[in-house]
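My structure is below; once you've seen it, I'll send some questions.
Not every chain is included here, but those present sit where they belong.
Chain nomenclature is as follows: A, B and C, assigned in order of appearance, with residue numbering initiated at 1 for each chain independently.
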Amino acid sequence: MTGEQQAAPIALDLGPQAALDESLSAYFDKCTEKLGFVPNVLRAYAFDAVKLKAFIDMVDNLMLAESGLTKLEREMIAVAVSAVNHCHYCLAAHGAAVRQRSGDPVMGELIAQNYRAADLPGRQKAMLDFAVKLTEAPDKIEEADRQALRDAGFSDRDIWDIAAVAGFFNMSNRIAAATDMRPNREYHFMMREDTSIET
Amino acid sequence: MTGEQQAAPIALDLGPQAALDESLSAYFDKCTEKLGFVPNVLRAYAFDAVKLKAFIDMVDNLMLAESGLTKLEREMIAVAVSAVNHCHYCLAAHGAAVRQRSGDPVMGELIAQNYRAADLPGRQKAMLDFAVKLTEAPDKIEEADRQALRDAGFSDRDIWDIAAVAGFFNMSNRIAAATDMRPNREYHFMMREDTSIET
Amino acid sequence: MTGEQQAAPIALDLGPQAALDESLSAYFDKCTEKLGFVPNVLRAYAFDAVKLKAFIDMVDNLMLAESGLTKLEREMIAVAVSAVNHCHYCLAAHGAAVRQRSGDPVMGELIAQNYRAADLPGRQKAMLDFAVKLTEAPDKIEEADRQALRDAGFSDRDIWDIAAVAGFFNMSNRIAAATDMRPNREYHFMMREDTSIET
């Protein structure tokens, strides 16, 4: 781990990292092993082990558990919501995730810039239309919006997952904004090579 | 528990309630004991025990754990955020909580209607100004906004909690809107008596 | 009349109450008789008898005169408009009126929080959709919006009344906001008992 990674992850001074139990320590180790670093959002939460654990439990369930949505689709929602909220942290971290899960660096850019330009299949377009309306004007969601998702092939269980992921990033975007959360530098460089070029 | 309480808590059909382990069952029992009912948000999440547990762990930590913010202050943030988002469920449930924790039915109404009219002490006014800006324009939060909280007497640790609670209700408001979540009827009637009248 | 009711109704010092003629005095007496108090909006206007009379003449005609809209429907418009504008005074006073005219405390809350969650009949949903669009984006009302009201069963005469009531509360909300108008405390406690419980 370089010195740079140890820069403060947010603009608040929350004191030293809490003592992490074995399971949380293992989780951090696994991040370092897989990503090369501990994501700064986890380092930010680490001043309080209970809060850290609650955050990890929720986000891992949302993004990785069994669902009618693919993992890529859940990352697409994360990025489309974060684009509305102009969230630097989440666009960097989850933009990288879209690039990686799609294997397509351009797709990651497109969702971060404007998903409407991405020429998405109807199912994914409907999914992001809902997530973005829910972000911009939650009070105006009506039954017709839910029905549009059903018409695009989503089950009620899927609609819950779309809502839960879109809701979650409306939370995370705001915690990142409130604390000036800074993405790990590495995110910017992940999966940038042009995979369409045959060698 | 009346038949009415058993009406569907949301407009999505997510199938039957999952099997709840002992700890979750006890939690539901405690709700019924203390409130007279299980809050519909929990009934909504109960189709999946893992999601239910993650939700409870996070919300209980945020609203009840040790903090520089009083429990009433955290409920005030919940209601001020929900007022911006016009969230029926959260205004009903957390409006009741503000009435109860403040012991003042009028205060609950004020925060739900427009906290700026509530003639709050400077500390609480600054807290809600931050929470509302974070809700309306998260991308425009800057160091000056954090500093205004410090100037009002909040520590960096408190600022985290303000952000975390405001963020959380931006999530919950959207999950409620997306699913047409309906508050338990009882919320509307809690703590409505005028406590200023001496008998 | 208690001392509390005599607190200043607004944040402006407009001098003493004007001399009220017999008809206005009788009007105030009737308020006290029926409500137990003179609404603070009338006390605010009472610095000038001509303005007070013009206000009463207009509001009473709008809310009480013969119309294709029921008195409850007119109060629903008042509350839905005031919710958009987050008007503390009007949400308190007309929220109480919706509770009383509907005989349903929950209905009053629903319209104040988000009428879209109220599962209203098509006619009333169309009425409030129009009133809210007229509040949020008056410049974007087009013939199709009027036609939607006709399709929901309203006559042109009814459309006038919907517009006039919605317009009026866009005025009142702003006068209340500009002057920090404070609702009489009593409003918060009116019609809060659960009328669905048989005894």
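The criterion applied here is as follows: a residue touches a chain if its C-beta (ideal position, glycine included) is under 8 Å from a C-beta of that chain, and two chains touch if they have at least 3 such contacts.
Since the structure is predicted, the reported quantities are computational estimates derived from the model, not experimental observations.
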Copy number of the whole complex, given 3 identical chains are placed, is what?
6
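Here is the rule we go by: only the chains that are shown with their structure count from here on.
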Fraction-based call for chain C against chain B, same above half, different below
same
Taking each chain's centre as the mean of its Cα atoms, which chain lies farthest from chain B?
C
Could you work out how far chain A has to rotate to sit on chain B, using CA atoms and steps of 5 degrees?
180
Distance-wise, how many Å sit between the C-alpha centres of chain A and chain C, to the nearest whole number?
44
Centre-of-Cα separation between chain B and chain A, whole angstrom:
24
Averaging over Cα atoms per chain, report the distance between chain B and chain C in Å.
28
List, in ascending order, every residue of chain C touching at least 2 other chains.
114
So in the complex, the part of chain C that touches chain A is made up of which residues?
114, 116
Per the touch rule, the chain C residues reaching chain B in their complex are 83, 86-89, 91-92, 105-106, 109-110, 112-114, 117, 180, 182, 185, 188-189, 192-194, 196
Provide the residue numbers of chain A that touch chain C in the complex, in ascending order.
139-142
